[in-house]
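Excerpt of the complex: some chains, original placement.
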Amino acid sequence: MHFEWMNDIELVDHHCHGVLEHDLDRAGFEDLITESDRPGPVSTTFFDTQLGFMIRRYCAPLLDLPAFASPEDYLARRAELGAAEVNRRLLRGQGYNTLLIETGHRGDEILDPAHMGERAESGVAEVVRLERIAEELVESGVDSSRFRVAFSAELDSRLRTAVGVKSIAAYRIGLDFAAARPAADEVDAALAEWINATRRPGRLNDERVIRHLIWEAVDRAVPIQFHIGYGDPDVDLHRCNPLLLTDFLRLSRDSGATVMLLHCYPYHREAGYLAHCFEHVYCDVGLAINYTGAQSAQVIAESLELTPFHKALFSSDAWGAAELYCLGALLFKDGLDSVLAEWSQRHGWPEDELRRITTMIAAGNARRVYGLDDKGENG
Amino acid sequence: MHFEWMNDIELVDHHCHGVLEHDLDRAGFEDLITESDRPGPVSTTFFDTQLGFMIRRYCAPLLDLPAFASPEDYLARRAELGAAEVNRRLLRGQGYNTLLIETGHRGDEILDPAHMGERAESGVAEVVRLERIAEELVESGVDSSRFRVAFSAELDSRLRTAVGVKSIAAYRIGLDFAAARPAADEVDAALAEWINATRRPGRLNDERVIRHLIWEAVDRAVPIQFHIGYGDPDVDLHRCNPLLLTDFLRLSRDSGATVMLLHCYPYHREAGYLAHCFEHVYCDVGLAINYTGAQSAQVIAESLELTPFHKALFSSDAWGAAELYCLGALLFKDGLDSVLAEWSQRHGWPEDELRRITTMIAAGNARRVYGLDDKGENG
């Protein structure tokens, strides 16, 4: 690090998930360190990626191995220590003060927020996934005539503890959805179609219903996280450009809701434009930091071109593997340190100003916009 | 600077505007240093941006303050000196040889070209905004049956002194407009709709009319500036991608007109492709240099990937605040210096070649394409 205080910066991770805590074989582990949903070609390994190299570089020593231990040695040592111990070693000591955990993706397989807080020795708060709440209601037997009332009540109930919501509209319908609030009868017709379609309706893919959920969140003036950009092969990445939200941002500007653009890569410059121009928009490059590894400093720098320093957020977007927490924090601090050092050297930005904006990006902005106290809701 | 001569480079700013010369309160000043049209969230300031940091770093000392004076001290000193003195201090000494001033945006609030020339001790020439000329004709009572003749005469008249035109089609209709020249009767029908729509027709938003204006400019074989990319929340940024002009560029290739792609961020690589492939296309990263601050060196470097060195231009796109003139020049020279020093160090590009291409980009290319003499039209 160029700046000693960077090691002591506290982090509010405004978008993350739980980790798995069972033993993993090689295929199972490799599946957690890629956004692909398939193994790579024969004779290749996802350890030969930016993320894989960083795991060997930085996580191996935390498991008492030399840096760049082989994948085989790494996984053997991981099994030897056991998942709970590995999780503790990798989650602690990285500066996590508060985790805002989104539980909507395979929530029954991962540690719940309370256990995550224990493993990371951090505060925790919850972010709820709009589409998942809707699906759960339908799974529990709510029919289309009662859905809107039931969803409204359920969302209110969840928001008594949750600090925000998330939408995966990017995955389900693309971000080129119609911006306006859909009419109630239009929503009801769509609900009937979805719920009656099959005996087990499953995945919510209807644009009108998803728009309804989003506008319900807008009405509650809460932080709304949107998946943006890079993800798994399910997304049409060109339909995950945050600029496609422009009309929605115009319509939601005066609602009191705030909009959190998550990950954003490779559209992080576009996200910065929106965070610059719209007073209720924030952004991060969470997922991209882990997956671009040695290049994450450049990605961070680019994301701080137009994004005001009071609008940039930190997230790890970690799911499943504790390595993603460890490296999400480590690479964020290392990358920001490197970027600020260069700017400072070239333009004489003073160290106290660097520290001030680092604190804002690492924790302060999230605390302000999510209304968090120190150590989170339950810390 | 790595190269001493960089400090003495003369600049032709091929796209800029006038500055305000009345005293500004904090809200008024902050409004000038963002592309947002609203204040930021409570307790935040636009001084916490790339541009804000650079104002405190480089402009404060020009007002006799220490670098990184607080925003409060900066604005107090600004008020104490008075707007005219601040404008002189910030406009002079940056190497501005000629300003090509576009007067179509809130032209009655800002200094006119003659006063700008005095404040900056530079030559000046005018660039006229097509849409504004059209709106002024309609405001003055021209009806749809006389519009085409009147516009043609007015444009000829303006171009007796103006050195080029600008279109803000990006703002009004997006760059995905039909490329071809619209038929006369189609234009007349559109004019009738626009002009008769209300008693006070106001803003020109009609695609057919705007295409007509652009083709009138093409007929006159003059430089035509297009707003591209980043701007205020009025634009749909994804509809400001310069690649959307590809068909228009094919159709206008043999006309004698030249096309100047302005700002271009975050589509500056795309703009470079067009400047590379189409002999009548030029580009700059004007606005982006100010707003990306410490990152502007990277943006400049990226814009010089495909853009031939004889096609790249300098602009500040300054409007309102003299700080944008000061930093537009300073960051351009600093960034280009840094980029060329790196390329030279890595690849042994000789210093006389660096100086030659710097002179081209800073002034020579604009002089050639706008047909300027040294010190501009009125210098």
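Residue numbering begins at 1 within each chain, and the chains themselves are lettered A and B in the order written.
Throughout what follows, a contact is a pair of C-beta atoms (placed from the backbone, for glycine too) under 8 Å apart; a residue touches a chain by one contact, two chains touch by 3 or more.
Since we're looking at a predicted model, the values are computed, not measured.
Trainee: Number of identical chains in the whole complex, 2 of which are shown?
Mentor: Whole-complex copy count for this file comes out at 3.
The rule is short, and it goes like this: only the chains that are shown with their structure count from here on.
Trainee: If you average the Cα atoms of chain A and of chain B to get two centres, how far apart are those centres in Å?
Mentor: Roughly 37 Å, centre to centre.
Trainee: Applying the document's contact rule, which stretches of chain A touch chain B when the two form their complex?
Mentor: Touching chain B from chain A are residues 241, 243-244, 246-247, 250, 253, 269-270, 273, 276-280, 301-302, 304-306, 308-311, 342-343, 346-350, 353, 357, 360, 368-369.
Trainee: Show me the residue ranges of chain B that touch chain A in the complex, using the header's touch definition.
Mentor: 34-41, 43-46, 48-50, 53-54, 57, 67-68, 230, 232-233, 236-238, 265-266, 288, 291-295, 297-299, 334, 338
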